[in-house]
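Every protein chain but one is kept in place in this view of the complex.
As written, the chain order gives the labels A, B and C, with residue 1 at the start of each chain.
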Amino acid sequence: MLEKLKERVWKMNLELPRNNLVAMTSGNVSGRDPEKDLVVIKPSGVPYEEMETEDLVVVDLEGNIVEGDKKPSSDTDSHLYIYRHRQDVRGVVHTHSNYATSFAALGQPLPVCLTAIADEFGGDVPAGPYAPIGGEEIGEAIIENIGSSRAILLKNHGVFTIGDSPESALKAAVMVEDAAKTVHLAMLKGKPERLPEEEAKKAYERYQNRYGQ
Amino acid sequence: MLEKLKERVWKMNLELPRNNLVAMTSGNVSGRDPEKDLVVIKPSGVPYEEMETEDLVVVDLEGNIVEGDKKPSSDTDSHLYIYRHRQDVRGVVHTHSNYATSFAALGQPLPVCLTAIADEFGGDVPAGPYAPIGGEEIGEAIIENIGSSRAILLKNHGVFTIGDSPESALKAAVMVEDAAKTVHLAMLKGKPERLPEEEAKKAYERYQNRYGQ
Amino acid sequence: MLEKLKERVWKMNLELPRNNLVAMTSGNVSGRDPEKDLVVIKPSGVPYEEMETEDLVVVDLEGNIVEGDKKPSSDTDSHLYIYRHRQDVRGVVHTHSNYATSFAALGQPLPVCLTAIADEFGGDVPAGPYAPIGGEEIGEAIIENIGSSRAILLKNHGVFTIGDSPESALKAAVMVEDAAKTVHLAMLKGKPERLPEEEAKKAYERYQNRYGQ
Partner (left out) sequence: MLEKLKERVWKMNLELPRNNLVAMTSGNVSGRDPEKDLVVIKPSGVPYEEMETEDLVVVDLEGNIVEGDKKPSSDTDSHLYIYRHRQDVRGVVHTHSNYATSFAALGQPLPVCLTAIADEFGGDVPAGPYAPIGGEEIGEAIIENIGSSRAILLKNHGVFTIGDSPESALKAAVMVEDAAKTVHLAMLKGKPERLPEEEAKKAYERYQNRYGQ
């Protein structure tokens, strides 16, 4: 009965290599079914090009496997921590995309110095602390530091993005990498000025409510 | 009756991802029919790979929708401002391509230190001020600052290019990104010297009049 | 009788251009059959897209050609030196992938400042000295300096990776380039902190033993 969500989460996992956000199997996407409170997530270490929809794993919010023969992503407990603490979140993406992770490596936020950052994130993309992989510590670090943003840069590690669907979390992962690349390049040539807070908020409001069909 | 222009504008929009100038839906192309003074433009937020020619929107120079079921690009008013103030312009392209936008972020022009810049742009690619998205302020900033160039770098935002056709505006968008990449790389290793103004003008004259078939 | 290993080594050689690790023919993969102590290796200077499985060369550990009409890779003696001195190694990859080689050029190790480096390599990726191509000097430099890592950066030259299979050596070659890119970008903006040694060891242990299916 989760077939449709599985299909969507599978597609969004395939978008990771298609958008050059991952090397080998270094990223994952999950999605939540809000009615059953079940989560569909990538299986651990399975290459994107070999993964089929039936390889995806369905878990409940405590991490019990409800469906699937494979071991779920080693980031599952952190995804679930986010879903338990943020009812609005229905999609989570994790990558080590290079430019965004270069800010993450340093524990530096991505300053809102481009309209593209204001549109998608409404302000700076925050940095969060280092937390070990495998448990829910990463989930905790995200919940404590992501605030109202859709992306966070975890020190010495990489990027997590959230959204009201797997698709919007994926979009945030693409946009944070693209913006991080531009800001990185600008920082090598000068000191990009941040947009005034009010201007960033107006841009965000417009983009979220009036952009698109 | 605008079917041919729609087809051309559609194709040029598809050139944006093909030339790695955009992330998700972050760029748009429009074209003007000089006889009817109508403009064909990308629909807002529609992914390039899903967009069909009938999704393109036809507007008059005041922004009234003449044909099409979709909402036009949120940059439409600025495209139209350009078309109203520059009779010679029949194509406009907007992107956030990374290297050119890294100059834009800082409000820095791209200096004419390569023959490729002289050939295509005849001199420096100018920078323009920040202007909010959604109205015609961006159009005003472009008209005031683009001078005789085919491209402009808007502070904290991105790139706009113009041409006597959608195809030539697209070419300018490709060339400004390519040149910006090379100049960026050179600036990290030294101080590229500008071509003498006269030399740049001669190169431009030659390229515009004797290059090609 | 080595048909299966040839097929695998052939596939891994094709992964080199697919993962943008090589220009023209500038990389090679070999694999060892542990029962016969024979090695399958890329033929010298043959373009990846023209190479067929029967072009691969089978040599014994002293470099005598056992099967194949082509001349083996000019790095063969160094591959063999590694196989003779490390019974655990069953796959060797050599590339000049740009970001990792930029560390190699300088004789700089890649510091373990990302979880991705800890997971795959367990600590810093070591640097090794310059050694001339063609003999077994490169093999010696690798054996003396690679320690417990799966990758090494040879001064003024490039990258070698090893693994318990051609596939795992290939994975190490992909991951070292990806991590080198991120660390390079971070180093241009600040000073990435290394993970504490204990933390890196725990990450490595987890990734090697609990990641994947």
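FYI, a residue touches a chain if its C-beta (ideal position, glycine included) is under 8 Å from a C-beta of that chain, and two chains touch if they have at least 3 such contacts.
Here the structure is a predicted model, which is why all the values come from computation and not from measurement.
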item	value
Visible chains in contact with the missing one	B, C
Touching residues on chain B - with respect to the absent chain	19, 113-116, 119, 171, 174-175, 177-178, 181-183, 185-186, 188-193, 195, 199, 202-203, 206-207, 210-213
Where the missing chain touches chain C, by residue	23-24, 26, 43-46, 70-71, 74, 96, 98-99, 101-103, 105-106, 108, 130, 132-134, 156-158, 184, 187-188
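What we mean here is this: only the chains that are shown with their structure count from here on.
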item	value
Co-neighbours of chain C and chain A - touch as defined	none
Centrality ranking, top chain (CA atoms only)	A
Cα superposition angle of chain A on its copy chain B, in degrees to the nearest 5	90
Mean-CA-position distance for chain B and chain A (Å)	31
Residues of chain C engaged with two or more neighbouring chains	none
